[in-house]
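Note that one protein chain of the assembly has been removed; the remaining protein chains are unaltered in position.
Naming follows writing order (A and B), and every chain is counted from residue 1.
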Amino acid sequence: MSRAQARPSRSISAAELLRFGLPAMLALVLAVFSALAPGFLTVANVTGVLVNSVALNAIVALAMTLAVASGGTDLSVGTAVDLGGLAFIAAVSAGQPVALAVFFGLLAGIGTGLFNALLIARLGVTPFLATLGTLFIGHSLQQLATDGGNPVYVPAGRITPALALIGHGSCLGIPLSLWLVLLLSTGIGLLLTRTRFGREVLAVGIQAPAALYSGLPVRRILALISIASGTIAALAGILLSAHVNAYVPYAGNAYLLDSIGAAFIGTALSRTGRANVPGTLLGVALFGFMTNGLLLIGWNFYWQQVGTGVLILLTLILAFAGRERVG
Amino acid sequence: MALAVRGLTKSFGSTRALADVSFDLAAGEALALMGANGAGKSTLVKILCGVHGADTGSITVGGTAVTFASPGQARAHGIVAVHQSVADIGVPTLSVAANLLLDSVCTGHAPVWVGGRGSRRAAAAIAAGIGLDLDLSRTLGTLSLAERQLVAIARAVAHDPAVLILDEPTASLSAPEAERLFTILDRLKSRDVALLYISHRTGDLRRIADRIVVLRDGRVAGRFGRPLDLGAALHAMLGRAVGQATPHRPRPETAPVLRLSRTRLAPGATPFDLIVHAGEVLAVTGPVGAGKSTLAGALFGLWPLAAGDMEFAGRPWRPRSPRDAIRNGVFLAGEDRWRTTFFPATVPFAHIAGTISFPFLDRWSRTGLVARAAERRAAAARIAEFGIRTRGPGDLPSALSGGNQQKVVLARWHAEPARLLLLDEPFQGIDVGARDDIVRAIRSAARERATIVFVNDLEEALAVGDRVVSMAEHAVVEEAADFAEPGTAAAGDPHPLRPAEAPPCHRPPRP
Partner (left out) sequence: MPPRAVPDRVAIERGSKPLFQRALLRRTGVRFGGERSSALTVLAAPDLAAPPVSRIARAIRVTAGLRGAGGLLLILAVLAVFAVRAPSFLDPANLGLILSQSAVLGILSLGLTLVLITGGTDVIAGGIDLSLAGTLGLSAAVFAGLNQAGFGDPACAAAALGTGLAVGLVNAGAILLLRIPPLLATLAVMNICAGLELVVTENSTIPAASPLIDALGGTGPLDIPVLGYLLLALALGLAALLRVTPLGLRAEAVGGHPAAARAAGIATGRYVAGSYIASGLLGGVAGIVSVAFLNGATGGSSEMLLPVVATAFLGFMVSRRFVPTITGTLLATLFLGSLTNGFQLLHVSTYWVNGIEGALILAVVGAGRVRGRAA
């Protein structure tokens, strides 16, 4: 790469080391667990991890990646997941066609994003606090809609083939959710690296004044990113609720911290220190395989969480210790 | 002798910042230290107050040889500095009183109990030490620049210094505020405090300096005693006739491009009119905080005018955003290039090509993708045109010298034709040689457009402008239109900037 040529040679080697931090970490985790647990590196297990844990996490984390790339944090991704699922399941339960229900679900995500966009781009509230407010309001909305948090199940008669297709369908042997991950990550990855809009998003995220002085419509860019993030998260909500044929209140919040972790670890461990799609995906995969590996070597659910936390901390320590040496 | 400096030398990497600098400073004396940007003034100050160590040489305070490992040690020996960046010496979220007490509270022998009447009295005493008349309960962040400067000086004086270093203390002060400062400094001198006063404002020097030491390229280039020959000192500072490279032209007889009428930059500020012609370079000068950047921002659509009308190319001009301004050919190269122009190396378009193309991406590519080839071609052409010393369009601006960085900024805003080019402090952090290049670059393309250069420094304003106007308190207060008469500079006068020859009205006004 021509840019690399411009760098002094010493920092190339150090930078390259950092660049391989996350893949190396993932490889290490895979190697250790496949040595410890014979069932770990089998097609069935890997597919299981990808479908059951990685896919939805990845979609939400991609939404978060967009927000992080634009310089913010979206604490309301979980809310968008929930509201998307709620709108979708409500429409399905009311007997609406599934396509229309998907539309309603996405609309809920767009609405969440629009509300954030209003706060961030129009009123100038910090993204973190704006989306924190949205998170609380979303919580209230769900309580009001479900009388304090009761799950909404799709009546047995309404479980149509179309609903089953969204929840459990696959194409070429690969589940729909993984196709969606593939599609979204390619799209967002190309957007961020190849297009003018991607350049503008990164510019706003990393140096807002320079973006403003260069004539970018900073507020419009932030608004678009908020809306995109909400919509993508709602997509995860639709998939989730179609998979279980129900809407479970606040289920989306489980994705919030994982997606922050994945997006920021991907950012912190990238060579450049900027939000990027491969980093996020590797982060999600790292979390997924760590949990699964700990399960397979016989750790119970409780110790898994401790183990995951410790492994994440170790990853961070390695990453930032490396960065310190680079100076 | 309060302070004696002998043979100070300091290098950063291969660059020698200071070479064999020696001078003395007596108690109760004000020594002015002059030097152009990059002459080594700030390095010298940093060594004197313990931020850097010197490579060789000695510092003697009150007859004892000293070396400082930290600013605290320098302070303990009675050397206290008030730095140029006022913002860096106070906590904006704290009250004035808390800021005044910050140093005493932060030392190891702070009282265990603070707060209450005792601290208020202590803060009031510090304020009274320099006759500071402010509501001490106000938050520092809400004060004007000038008031913050005075708070900083009060803090420094509270240390009871033997040597007080003042780094361009009047840069942000209006004339009455500066006079207030000089009164305070006179009082300090009479208390036998030695002052090292860094500035090259002739008005300041005439008012306060007893002797002058001039630095150029890290060396002492001249020493001047009473009576002060400021002209000779300025010549020593600049070294060569900078103005020769940029002969001033008579004002071209062209149509006005920009017309401001009854303009107010802030509510309550004096309204003013201003006309800028096509092909002309207008230099707007004045102290920091006088409203130069506010005017530039209003023209560029960053914020609206408080009142009044602007007319650009014959039509009313009310830009809604920088985007709007850029589309209409009004470009602004903002102050502090690292905040307003360059991106950190973590983004993939931080290189020269990406920096130059960034505002024009939508013009250069219709597809939404980035036209990388076009971007590199354009960058290569600009690099050649502006003589930017670099290995190519893929180089990062952070790898360039200050002067070449500034050329990249200029190159960016020449990548598409401008109708009105606004340059805010284009000479920031560059050396005198690079300044000549930049002046040439600005002037050589100036015929096609109107250009306004906003500079704090009068010498820089005179070097670049066809016409110089001054601002104070958010208004253009004085127009010096007839300065650049043909022949004044071009007739071979080697020292066109000698202040004795410049009509007095060209100095920043002191109403």
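In this text, a contact is a pair of C-beta atoms (placed from the backbone, for glycine too) under 8 Å apart; a residue touches a chain by one contact, two chains touch by 3 or more.
Treat the numbers as computed from the prediction; the structure is a model and nothing was measured.
Student: Touch as defined at the start, partner being the missing chain; which of A:33, A:247, A:264 or A:289 qualifies?
Tutor: A:264
Student: Given the contact definition stated above, which residue among A:25, A:80, A:154 or A:204 touches the chain not shown here?
Tutor: A:204
Student: Out of A:71, A:85 or A:279, which residue would touch the omitted chain in the full complex?
Tutor: The single option touching the absent chain is A:71.
Student: Identify the residues of chain B touching the omitted chain, counting contacts across the whole complex.
Tutor: Chain B touches the missing chain through residues 12-13, 15, 17, 38-40, 42, 71-72, 84-95, 98, 101-103, 105-107, 110-116, 139, 141-142, 145, 217-218, 293-294, 297, 302-304, 335-339, 344, 346, 397-402, 405, 428-431.
Student: List the residues of chain A that touch the chain left out of this view.
Tutor: Residues 68, 71-73, 75, 119-130, 132-141, 143-144, 148, 204-209, 212, 218-219, 222, 257, 260-261, 264-265, 267-268, 273-274, 301-310, 312-313, 316-317, 320-321, 323-324 of chain A touch the chain that is not shown.
The working rule: only the chains that are shown with their structure count from here on.
Student: List the centre-to-centre spacing of chain A and chain B in whole Å, with centres computed as mean CA coordinates.
Tutor: About 46 Å, centre to centre.
Student: Tell me, which parts of chain B touch chain A in their complex?
Tutor: Result: residues 300, 302, 321-323, 325-327, 332, 334, 339-349, 351, 354, 358-359, 361-362, 365, 368-370, 391-392, 394-396, 399 of chain B touch chain A.
Student: Note which residues of chain A are touching chain B in the complex, please.
Tutor: On the chain A side, the touching residues are 2-3, 5-6, 193-197, 199-200, 202-203, 206-207, 209-210, 212-217, 272-274.
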